[in-house]
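All protein chains of the complex are present and in place, except for one that has been dropped.
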Amino acid sequence: MIPAVYGESWTLKELMVLPNEFIYWSIQIVMYPFMTGLVAGSFILSSLYHLFGIKALKGVSRFALVFSLALLPAANLPPLLFLQSPERAHYIFITPHFTSAIAAFGLVVLLYAALVAAELWFIYRPYFVESEKALRAIPGLGLAGRLRRVLFGWLTLGARDIGEEALRLDARVVKILAAVGIPVACFLHGYAGFIFGAVKANAVWMTPLMPIIFIVSAVVSGIAFCILCYAGAMELRKLFLRRQFARRHPHACSLAEHRLAGIEEVEVRVASRYLAVFLLVALVLELLDVVFRGYTAMKSWDLLRQVVYGRDFFEIFVLQHGVGRLLPLLLLLLPGRTVKRTMAAAALVLVGVFMMRWNVVIGGQSVSLSAAGFMAYDLPVAPRDISAFKEGVAGALLVLGAPFVLFWMLNKIFPVFIVERAERAIKT
Amino acid sequence: MNRRTFLKDAIVVITGAALPAAALEWLDPRQVLAENPQIRWAFLVDTHKCAGCGFCVKACKAENDIPYEASVTRTWIERYVVTQSGELLADSPQGGRDGFTSGSIDLPGGTRVSEEEIIRGFFVPKLCNHCASPPCVQVCPVGATYATPQGVVLVDRQWCIGCGYCIMGCPYGARFFHPVHKSVDKCTLCTHRLTRGDASACVEACPFGARQVGNLHDPNDPVTRAVVSERIGVLRDSYGSRPRVYYLGLSKEVH
Partner (left out) sequence: MKEYVWRPMYVVVLIAALSLAVRFFLLPHDFGVHEGGYKYGYYRLGNIAEWESRPALFRSADDCGDCHRQSESLSASPHAFISCQNCHGPAAGHPEDPPTLAIDTGRDLCLRCHADLSYPAGGRDAVPGIDPLGHHPFRSCVGCHDPHHPRQEVQP
């Protein structure tokens, strides 16, 4: 049996392509910057409230921060699914070779994770303390309850002072952490852009604009993702409450639903304004890149032109810029915007950002080093074997789904909607 | 000069001359070579001589355990042709491992140029350039690939995590994932042969003398002499990688 050559099953060669050339970086390397982009973007969205005090974003900001933490492990899934020897992944911490743009990535991710976790700790510290106290007060606690109590006890790190002064101090620290976090988030994702932009062997990738393009598109995708998930979660909660209420009082109309009605309206409106601005910047930067390459028309442009205007025209101009940028811009800017329309726009934006990653990663590899041939990528759909699973549609969906599961778990420790619940408790 | 240092120096000069190891059994030649910085391997390809028989590819695969049927290869031959209409085309079916037995060109994707349309052609063997500033080494995140003091770029199979960044970083397409070992693989210049005083497998195999390996620090080495006195070229030096595979008869079409 011929041993399978990595990449051969999904690479379609055209004209003169070197024998060792394949689409080596596949769907998971598309997912990788896409996910880190969501991480960085949602953090930056949350910082808008913490740092600049944009009150309207309070709810979505906490949501974004927790989601950012949930996305972080998921963002590390793609490299693990992609690496040929994932069991050696930790070598990157044992012998980091910092002249490589990947080497520090692990460290930056960890630093970033520490920052987000610390910020969450300061935000949720009062909740931990009170939960522990409340659990302590319940007599005859079951095993699960006792475990929860111990967990919350640990999570307080022994800092149980939730007096007025301490809370003010917490808020100040959160602000500092948010301030530190923004450059780290930008670095995290600018760095992801650098991974591609600094590959001199690849004419499509090599541009100093790459890190900036990546940062802006990260912010765009993060905001869009949070809008979509936040509004979506709110809809779900409403639905849930309505069901619950209907079951209990089949004939009355739901008060609870009334209370929730429109709660996301303001936040979504403000967030979508930021979305529109960043979307425009992203569009300008990406077009600038193409225009610049076309205008200077270096030798590599001969082939790039064929890719940009020919082979990948649909992916680049229709999906990425048309469906993913212009259409959502219209949806956001035309008068009479509703939450539903904003959600639609946010979904399209995510499609656009995903296509941008796709066009960079896959499109970038489609030009042969021979400068006389192309490669096309045939995304494995059916998980025929392990590699088609890991680096196919199934693997990508796994990566996409992971943050939601993690979010659901994190939500048990850092309940996102806690404040409302508390408010509700006061009201009733 | 005592006997020992004399021998040391002598051994460096005659590395390629396959000295019987028995004559020096009190002095491990490998140790001498490792200690001696006076070696800088370089490779010389004479494109005029290459007939496209593919014995180099065949030998390389056998010597270095690259499955013959796998399409990846540490060295390969490209054929460049010019058609009557002045169009330039190139191909390298399976890296040329079975030789070029057909005059026409069939490119993947359905492009076909018949023999009659072609007016001129030539062959260019390629391999890792063992660059003096290897871009692939620079981008390895874990230090699993490196340039040895003798100028050979190697991959540590036990340390490679398989991220593929070096494959992306190489401007020559010389790297690939080994189908069996799963780590990145590339030409080692047959460093295991060089240390024993033999030439690389592809050099031994080439019937036409199109390939030579030599020590740049030895002024009498044929490779060094050619590099100094002939008009030589290197591939894609605009990448700043400073390749150490030198070519005789490189024409402007070759990329």
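Each chain gets a letter, A and B, in the order it is written, and its residues are counted from 1.
Everything below uses one rule, namely that a residue touches a chain if its C-beta (ideal position, glycine included) is under 8 Å from a C-beta of that chain, and two chains touch if they have at least 3 such contacts.
Bear in mind the structure is a predicted one, so any value in this text is a computation, not a measurement.
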* To do: May I ask you to name the displayed chains that the omitted chain touches in the full complex?
  => A, B
* Structure fact -> Touch assignment to the omitted chain, from B:Ile118, B:Val184, B:Val213 or B:Leu235, lands on B:Ile118
* Which residue of A:Ile2, A:Leu80 or A:Ala117 touches the chain not shown here -> A:Ala117
* In the full complex, which of B:Leu88, B:Ala147, B:Ile232 or B:Leu250 touches the chain missing from this view? -> B:Ala147
* Structure fact -> Considering the complete complex, of B:Ala42, B:Val81, B:Cys128 or B:Leu235, the missing chain is touched by B:Val81
* Structure fact -> Absent-chain interface residues of chain A come out as 90, 93-95, 97-99, 114, 117-118, 121-122, 157-159, 161, 166, 169-170, 173
* Which residues does chain B use to touch the chain missing from this display? -> 18, 30, 34, 37, 47-55, 58-59, 62-63, 79, 81, 98-103, 115-116, 118-123, 133-134, 137-138, 143-149, 154, 156, 158-159, 188, 190-193, 195-199, 201, 204-205, 207-208, 210
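Everything that follows uses one rule, which is that only the chains that are shown with their structure count from here on.
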* Could you state the distance in Å from the CA-based centre of chain A to that of chain B? -> 43
* chain A-facing residues of chain B, complex -> 67, 69-73, 76, 78, 88-92, 94-95, 107-109, 111, 135, 138-144, 159-165, 167-177, 179-180, 182-183, 239-240, 255
* Using the touch definition up top, name the residues of chain A that touch chain B in the complex. => 2-8, 12-22, 24-25, 79, 82-86, 88-89, 91-92, 94-97, 99-103, 105, 195, 198-202, 365, 368-373
